[in-house]
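All protein chains but one are shown at their positions in the complex.
Coming up: chain A.
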C-alpha cells in the first residue's frame, strides 16, 4: 500500500499546481461568490440622508431601524448638507426627523413628524418613505397598545402597575423572539428574503454544489489511468488493478477530507457557519465515490465534464437556489430525500446515496476481478 501511494506521489508531483487549484476550487469559489454577491448588493443600496432634529430614544430607534434595511445606506447629516447632497444627486433623498418627534409619538400623533427632500431623480423616495412610515406605525401602535393595557388595568383595578415603558419593552421582546423563530424556518440557510428582496446565501450550500462539480473534474485521473498505455504492464506487477484503484480512491478521499477541514475552519472564521463534521464526511465520501463511478462508467473526459455540469445544475435547481422553486422544495419531502445537498445542509447523513454508491463500487470491483482473472 505504501508503494502504491509512493507511486501516486510521482504522478501527482507533475500536476501539483492544477491539483491544488482543483482541491481548493470549491472553497475559493464560495468565498468569491459570496463577496461578489455582497458587493453587488451594496452597490444596489440607495444612499439616503437622515437629519435628526432631536436625539431621543425614539429617534435613535428609528435611525437604527433604517440602517438595518439592506436596501438603503443611511448617513446622518445636518439639514443644510442633506439638501446640498440631494440637489447634487449624491443622495437619493433626505428625511428630517422633526423636533418633538418623541412627544408626538407618545401622544399617538402621526402628523408633522417628518420633512423630506427629494429631486426629480429620486427613484427610491417613495419606498423609503413607506419604510419609515411603517416603522413609525409599528412604534405608535405599540404605544397605543401599552396605553390600552394601562387603561384596562386601571378600570379593572389591577395591582400589577405596569408602566408604559415596561409594556413596550415586553412587546419588543416578544417580537424579537418571534424573529428568532422565523429564522429557524430558514430553508437551507437561505434567509427569507427581507423587505428589500435580497437573499443571504449559506456558504455551505454554494460549497456543496462546487464540491460535487470539482470532485468529478478532479477524478479525471481515473479516466487517464484506465486508458493509460502503461496498464498493459499491470499483470506483471505485484498489484491488482482493482486494488491499485481502490487505494488511490482512498488516498484522494483522505486528501479531500483534509481540504474540507480547512474549508470548515475558513467558513467558521469568515461566516460563522457550521455543519456537523460527520455530515460533511458522509457528503464527501458520497461525492468521491459517485465521481469515481461516473468516470469509470463514461470513460471519456469530456463526457464526464458534461455529466458533472448537468448533475450540478440539477442539484442547484432541486435545491431551489436558482429558480424560485422554494415553496415547492420545502413542501415535497421526496425532493429533499433525493437531493443530497439539501440533506447535507439539514445535517443528515446522505445514507441512501452512500449505500447506492457503495453497491456501485461492489459491482465495479467484481467486474474488474473478472476482467483480469
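Note that a contact is a pair of C-beta atoms (placed from the backbone, for glycine too) under 8 Å apart; a residue touches a chain by one contact, two chains touch by 3 or more; residues count from 1.
The definition used in the following text is that contacts and distances are computed from a predicted model.
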(message) There's a gap in the complex where one chain should be. From "NusG domain-containing protein", "ABC transporter ATP-binding protein", "Carbon-phosphorus lyase complex subunit PhnI" or "Formate dehydrogenase subunit gamma", what does UniProt name that chain?
(response) "ABC transporter ATP-binding protein"
(request) Could you tell which one of A:36, A:60, A:237 or A:346 touches the chain left off the display? (result) A:237
(request) Using the touch definition up top, pick the residue from A:3, A:130 or A:369 that touches the left-out chain. (result) A:3
(message) Contact with the hidden chain only, please: which chain A residues?
(response) 3-4, 6-7, 10-11, 13-14, 228-239, 244
